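Quick one: the structure is below, questions incoming.
Of the protein chains in this complex, all but one are displayed in their positions.
Order as written gives the chain letters A and B; numbering starts at 1 within each chain.
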Amino acid sequence: MSVTMQDSTPPLPAAKRGSLPSRVWQVVSCNNRAICITTAVVAVVGTVLALSGCAAPVPSASTKLAVVATTTQVADFSRQIAGTTATVTGLVQANQSVHGFDPSAKNLLDLAAADVLVTSGVDLEAWLKDAIDASGFKGTVIDASTGITLIDNDPHLWTNPANATLMVQNIAAGFAAAAPEQADAFQTNAVAYETQLNALDGWISANVEQVPLAERLLVTNHDAFTYFYDAYDITFVGSIIPSLDDNAEPSAAELDRLIAAIKTTGAKAVFSEASLSPKLAQTIAQEAGVAVYSGEDALYSDSLGAAGSAGATYISATIHNVTVLMDSWGYELLPLPATLSL
Amino acid sequence: MTFSTAPAVLQLSGAAFAYGADVALDGVTLTVHAGEALALIGPNGSGKSTFLKGVLGILPLTAGTLQIFGTDRTADTARSLGYLPQSDEVDPEFPVSLEQVVLMGRYRRLGWWRLPARADRAAAAEALRVTGLTALAKTRFGLLSGGQQQRGLLARALAANPRMLLLDEPFNGLDQPNRDALVETIRELKSHGVAVLITTHDLVLARDVCDTVLLVNGTQIAFGTLADVLTLENLQAAFSGVQVEVDEHTVVLPGHDGH
Partner (left out) sequence: MTVLDSLTSAFALPFMGRALMVLLVLSVAAGVIGVFINLRGLEFLSDGLTHAVFPGIAAGFVVGGRDGLYVGALIAAIAAAIVLTLLANRKVSSDATIAIVLTAMFSLGVIFVSRSSDFSGQLESLLFGHLLTVTATEVVITSVVAVVALLLMVVTFRGQLFLAFDRSAAHAAGYRPVVLNLTLNVAIALVVVAASSAVGNLLVLAVLIVPGAVARLAAGRLSLLFVISAGFAMLASWIGLAAAFGLSVSADVAIPGGATVVLVFVLGYLVVLGWRAVRPISSRSGPLRSSDSRASREPVDNHA
């Protein structure tokens, strides 16, 4: 029996048996490639971290007030007030969900560079605190809902134009405090816009008053219009998703209740909402034997429409909503006052 | 040859082993001494592998007594046992070299924090030498031939310097040269005082290597020397209803030649 032993490991250096250096050397030489790759990875990571310490992206300096607004509605209000005196950037875009919003890197950079942050308030933006922390925003937060009477902690304040006016006043005051030199410009813009909002309120009232109380019925996709019903004495028959959040799924019992309510009250239509899928509304309408307003005829609720659509601004969105509502009730729409002609 | 002067390394009395509620093997009473080889013979499913797993402690002892190295099982017992399972349980794609597989036999000694020391590598190298696999140490295990893998797993069992070896169907799938090599290896181990338990279907090899035989079929049929155990009556009891491969070399009692 003679066996040639193949010794493929390099000879160990002369060292005391069991001493640490020899054992480390054993590991290093036996796992050469593993060590090399580990070192390379560590080097790359280290380089990245080192280079990241160098010039961070610097936001461009500007003398204009930098405003970031959360929802499409307060972004619209902000733009109306700001005019050309301040730059307004919106976070949530048209048809994006406010509830489940995940800020992108650009959102966070915009926030970091902002002087002022306008929020809709009433905890509508649950993600906001983390976004502020993550971006390192150091400016002022303007809560547009300050001082507005809430109904059941519902955050959809803006659906009542009177509330919208209050929100505008809050925002204008906030801008003025942040940039006193431009306070006059903001005030002028705000007043002009408020005039339009008042005209809007009056026009809606005049329209709705044509409709007998018993026929002022509304079925929506989710509970987004509480302040609207309250302002104009409209009866809320029910909503498909009985929640302030657009993300839930209704149970069978809830759907049955709604269909029964529709039939009892004699509601003539079910309204879908522009930012949501119309399928539920279509199904309910079919079950109850009533009309469904979806697609282009859907209501603008949580979100304004995209640029160029019928609901791109708060005023145009509200006018659209009232138009389809009057159509569903079967009453003629009164002409718009001069101040609101688009 | 008698081994009554060598210490008993394994003693069972009325032992039974079960998979959960199913008793797989019972009524086992036997003694194995250092340097002895015991052959376990019986049809498929008769409890041969069960016996090995019971001795190893993988299966629980549900009746009787079992003493290993003169005492009940301790935490250290496993370190003195070497086990060669049936090799079809091994994943051929596993990215380990033969050397690393053999080193696994030393793992229990190393615990989780110690790196393999010179002694461990030397034991692995010796095990490879004994099984004639030194040249293939760096080859990926799955690339070895069936016979080489078998020997590699044997080397793993040997690397721990066991006092008792348990081999489950070690001759399966081996061609003649490899079988001869394995027989040689077993003989050498026996001469060093290692006890060997071997399950096999091959009565020829059992006769060549083993000193005692345990015949089972769900229960112990017979235990003793080959002559005592491999009688026609015992074999019929063990293999009743099962086709036995018998050639003229089996069932040879001392003093008789074929039939």
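Some observations on this one:
Throughout what follows, a residue touches a chain if its C-beta (ideal position, glycine included) is under 8 Å from a C-beta of that chain, and two chains touch if they have at least 3 such contacts.
All values derive from a computational prediction rather than experimental measurement.
Considering the complete complex, the chain that is not shown touches A, B.
The chain omitted from view is touched by exactly one of B:24, B:130 or B:209, namely B:130. Within the full complex, the residue among B:101, B:123, B:210 or B:226 touching the omitted chain is B:101. Only one of the listed residues, B:8, B:63 or B:90, touches the absent chain: B:90.
Seen across the whole complex, the unshown chain contacts chain A at 1, 3, 30-31, 33-34, 37-38, 40-41, 44-45, 48-49, 51-57, 97-100, 102-109, 112, 123, 126-127, 130-131, 133-136, 243-249. The missing chain lies against chain B, touching residues 53, 56-58, 75, 78-79, 81, 83, 85, 89-91, 94-98, 100-101, 104-105, 107-108, 110, 112, 129-140, 142-148, 153, 156, 160, 166, 174-175, 177-178, 180-181, 184-185, 188.
Note that only the chains that are shown with their structure count from here on.
In whole angstrom, the spacing between the mean C-alpha positions of chain A and chain B is 71.
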